[in-house]
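Sharing a structure with you now.
Only a part of the assembly is drawn; its chains keep their places, and the rest are absent.
The letters A, B and C name the chains in turn, as written, and every chain counts its residues from 1.
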Amino acid sequence: MNEKKVMDILQKVQSNTITLQEAYDLIKTNPYDDLGFAKIDNYRYITSNYPEVVFCQGKTTDQLVKIFKTLLKNNNSLLGTRIPKDVYDEIKSLIPELMYNETAQIIYKKNQTFKTSGNIAVITAGTADIPVAEEAAVSLEVMGAEVNRVYDVGVAGIHRLFDKLELINQSSVIIVVAGMEGALASVVGGLTPKPVIAVPTSIGYGANFNGLSALLSMLNSCANGVGVVNIDNGYGAAALAFSILRTISHG
Amino acid sequence: MNEKKVMDILQKVQSNTITLQEAYDLIKTNPYDDLGFAKIDNYRYITSNYPEVVFCQGKTTDQLVKIFKTLLKNNNSLLGTRIPKDVYDEIKSLIPELMYNETAQIIYKKNQTFKTSGNIAVITAGTADIPVAEEAAVSLEVMGAEVNRVYDVGVAGIHRLFDKLELINQSSVIIVVAGMEGALASVVGGLTPKPVIAVPTSIGYGANFNGLSALLSMLNSCANGVGVVNIDNGYGAAALAFSILRTISHG
Amino acid sequence: MNEKKVMDILQKVQSNTITLQEAYDLIKTNPYDDLGFAKIDNYRYITSNYPEVVFCQGKTTDQLVKIFKTLLKNNNSLLGTRIPKDVYDEIKSLIPELMYNETAQIIYKKNQTFKTSGNIAVITAGTADIPVAEEAAVSLEVMGAEVNRVYDVGVAGIHRLFDKLELINQSSVIIVVAGMEGALASVVGGLTPKPVIAVPTSIGYGANFNGLSALLSMLNSCANGVGVVNIDNGYGAAALAFSILRTISHG
């Protein structure tokens, strides 16, 4: 809903042409801006406490700039995933208020006021899984959640995990990021009563089949309380973890 | 840990041969009964508020009877999944206190005292998805959670879903059970800010490839806040939903 | 059939060496030009109301120029798909009458006179699906059909779709272009009695497996009246939609 539409409605309120209720209904029935190539929700934050999120892969830089500008008119937080450094640089020159985390490949504007109770552990099996873990961790931080990072504690040296178990169990939700055989999700699931969100990564080679191995492992976990998101989908894990934190606060 | 072992320890306490602390440690260091073919946890309920759960598929009736008897010595609730009616009948004649739900294929003994706050919506796309949904719903009820069942509201007639949306949004967690193309998970995920646990079912034929279609759909959901469990894994969804409810209560 | 062959036949008619019927048969029995590496149909337009269509991927620029020149001798419309900008530039310098649409990656010459009755809605789930949608839309426009574009109305924010439903239902055929979980095809199929042509796209990542996820979703659609074409096959959807429009006119 662009400015002109809103002003039209407000003028009708001022001139008593429509009632307050009618004005509210008009606004409610225009819940997105139509850019032609994209229809942008303006009200999602209010209903869901998310920043507006844009999956940037597959969109042109020109489209992204138009989408971000439109969103920033109505929102004070924003999160864009899968954005390479050079694309960010181009966007930054046009929308200076946007920040960037290169490991996570995330562009964002953070709303400083919102803060969840509880925190979330983000665990990786290896060092190479960190970019996916950072996509989750940075997303959560932009949303307003606190994150405990526990990296490189895979089952090949399981004593590294046990060392961190107390810290992990203090979190409300646990995100496990692992490639190769993805066994860490089952091991963590067996050691904690907390909800575990498993993120398979495409780290590996050969019969890993770009993450299929870890994905199937996690789906077949013999441990209780494990939910799985798409391969390399750090943001998806963050969104699910955040919806659990929010439910904890609001039931 | 069978009775004899416990009595030995307690006699030593009585006779002051060991201290209370030593007795506690002995008990703690024997956290399972070893039946040879199975090692049975006795303390899981205390640590995790689950009933003891047995995945019965692939075990002989003889093994199941021994496992159930051992568990019932130390627990007052128990949940066994994937158990056909004729196997239940045989077990029932030997362990009469066990109950059965045929649609869910679940054998159980319910602990009446435990009760979670909040409730869980269990939704199916079609009628044929109900057995998997009932595995989730009955598991949750045995664990002590309240369930809202909303069945046969798939996207081919989406007005049926909208009619139930208010009811669904009153739940703390939403379990979506769907086969064929599994689109219901994305649609529900787009309509609620609550955590959604998606259960793909093997309902369908042909290019469904025994549930692969719904599984991939759910993993690739464009909606936020969707976690996926294994195909037909109603119990797995229940366990994850329950761990979220428990976290809501205890942080 | 090149000019020389036709002239030979016509001279024989003129000199009464062959009858009109024989001449007709000769022409009919040479229904293509043989370039060695390609055999080019000259009569397809007459029998099917298509422009001549060339799938350009995998052909050298040199081959394409020869094919286009041959086609333009006998046809006044032409459609070439999957052609990158730099290849078009090279061809344009040799055959200036050819036009280009970069988003759709289509080279064409349009026959202004042909026009179908009815129109076709082309819908996308997301912004990244637009190139495939444009391959469909531009193909249809070159063929002579009218297109209604409705982009970025995926199920994660389903209210955007409902807003456009009336417009969609005014079309004779609906093309739904969607990647990731491809749920939009089922939702649209459930909301309209019109034929729906579903185009899975390779948009997504991980367990999307280059479009497999959307493809299986669409094949397993629980909605009635959904036919599926190959992943990213915008042109294929256009061709099927056009054959339906033509059948509407001619039975």
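To be clear about the criterion, a residue touches a chain if its C-beta (ideal position, glycine included) is under 8 Å from a C-beta of that chain, and two chains touch if they have at least 3 such contacts.
No experiment lies behind these values; they were computed from the predicted model shown.
*Asks:* Assuming all chains share one sequence, and 3 are in place here, what does the full complex add up to?
*Replies:* My count of identical chains over the entire file-defined complex is 8.
Criterion: only the chains that are shown with their structure count from here on.
*Asks:* Pick same or different for copies subunit A and subunit B, depending on whether their interface residues overlap by over half.
*Replies:* Mostly the same residues.
*Asks:* Please tell me the distance, in whole Å, between the geometric centres of subunit B and subunit C computed from their C-alpha atoms.
*Replies:* Using C-alpha averages as centres, the distance is 51 Å.
*Asks:* Just the number, please: Cα centre separation of subunit A and subunit C in whole Å.
*Replies:* 38
*Asks:* Averaging over Cα atoms per chain, report the distance between subunit A and subunit B in Å.
*Replies:* One centre to the other, that is 28 Å.
*Asks:* At least two partner chains per residue is the criterion; list those residues in subunit B.
*Replies:* 219-220, 222, 224
*Asks:* Quick one: in the complex, what on subunit B touches subunit A?
*Replies:* Going by the criterion above, the answer is residues 47-50, 53, 117-118, 172-173, 193-197, 215, 219-220, 222, 224-231, 236, 239-240, 242-244, 246-248, 251.
*Asks:* What residues of subunit C sit close enough to touch subunit A in their complex?
*Replies:* Result: residues 126-128, 130, 151-153, 157, 159-160, 203, 205-208 of subunit C touch subunit A.
*Asks:* Within the complex, which stretch of subunit C touches subunit B?
*Replies:* Residues 125-126, 154-158, 180-183, 186-187, 189-191, 204, 206-209, 212-214, 216-224.
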